[in-house]
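Not every chain of the complex is shown here; the ones you see sit where they belong.
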Amino acid sequence: MTRILVLNGNTTQAVTDRIAEAARAAAPAGATTEAVTAPFGLPLIVTRADWLLSGPPILEALAARRGSYDAAVIAVFGDPALDAAKLLLDVPVIGISEAAFHAAAMLGRRFGIVSFTAALRPMFEDCLDHHGLRARCAGFRMGPTDATYPAQLGAAETAQLLALIDQSIAEDGAEAVILAGGPLAGLAAMLQPSVGVPLVDGTVAAVRMAAALAGMPRPQRPRPARPLSGYGAEVTSLYGA
Amino acid sequence: MTRILVLNGNTTQAVTDRIAEAARAAAPAGATTEAVTAPFGLPLIVTRADWLLSGPPILEALAARRGSYDAAVIAVFGDPALDAAKLLLDVPVIGISEAAFHAAAMLGRRFGIVSFTAALRPMFEDCLDHHGLRARCAGFRMGPTDATYPAQLGAAETAQLLALIDQSIAEDGAEAVILAGGPLAGLAAMLQPSVGVPLVDGTVAAVRMAAALAGMPRPQRPRPARPLSGYGAEVTSLYGA
């Protein structure tokens, strides 16, 4: 059994619940998922400063549960703490932006990125550059910067989202479309019947990539203990002290 | 049960056998693999011309078995017929170069590519450009262009391979290493205990990526029939005629 820990770096439990449901539905045969919320930090991670400050609580949560999972997903668009977690843990750690990009790249030559709000765009630009996949991105189709996610996704919101997806396909040439933003978790499967190209959900992609990588060879790398000061026992334990 | 078809585009049955074994070992829970050999073409695909001419037999084999698999792997370095197969089939099709690149990119910031022979290098250069992941590649460490794969991997050959891997890590800064070349299928697991970074085998990566993508939403896209002449019934059927 492959145990996948899905870590919501936002401190909002309602988002964790939604992510948990999407993760559970996406888990392949032989895999279980558990979703947890970061112990502290920000209710909604939006800026580059948020990414840095959500890092230590994410590492703390990952450290606290070591041994109870075979792969981990960091369920925050922007992939905070991802590079550090990959180095410090002995199991695969996957970010939902990273997973969405790689999965979409295997499902279409160029992928579009669609969201209710353009507030996420700087983060996605940074992520595309960081993961080196900008050339595979056909462009962004997003609502206004100051838009917020609707609490309920009614017919109007669905229609708005489908219109953005259509623009991404027709205007930008997208052959796969990533639905971006935590509150959209789980929507891809629902909208897929209305769309002619694959819709990619970050949480779904990450859970499946995590399961895929968990079964591949990995090195045993004993790390020398290094002195880290000022952090709690969990984070410090990652440095072997 | 997810049924994964693994297609050896080379017409050499011995290579198919080796690939079949690696695929079987890599299959996740709930997945089965079947390896088949291309019906015609080349015993060993090496050049860009080979890639083109191995395309129709690969499509023929994929067409002939439609309905019997939920995802397909094209097990030829260089990913011949990959773009066409992705368009023409209703299930995910993954190439082993593509899978190796994406998996390696999720396992380390920069991946090296190691092989017994530099003859494969132009193909990998083309593939890196095609998949847009060149910036994630730390470089190549390969034996001479005219080297052939050893029939048996004895202590000397293993030592040579480990030396190339070490160079990739120490000189090029590789944080994951792809073992390239069909005859190396299955080696990654064997050599992993001696190596401090993840070793990536294309067949293994592709089987696991195929299983991962098979469980994600996909569009139903009825395609209008189009007139294709000069091909056999199987390939022609892919055009809906």
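Per-chain residue numbering starts at 1, and chain names A and B are given in the order in which the chains are listed.
Going forward, contacts are C-beta pairs under 8 Å (C-beta built on N, C-alpha and C of every residue); 3 or more make two chains touch, one makes a residue touch a chain.
Only a predicted model underlies this, so the values are computations on that prediction, with no experimental measurement involved.
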Assuming the 2 chains shown are copies of one sequence, what number of copies does the full assembly in this structure comprise?
-> 6
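Keep in mind that, in the parts below, only the chains that are shown with their structure count from here on.
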Roughly how many whole angstrom separate the Cα centroids of chain A and chain B?
-> 27
Contact residues on chain A for chain B in the complex?
-> 2, 26, 28-31, 83, 86, 92, 94, 98-99, 102-103, 105-109, 131-133, 135-136, 188-189, 192-193, 195-201, 204-205, 208-209, 211-213, 215-221
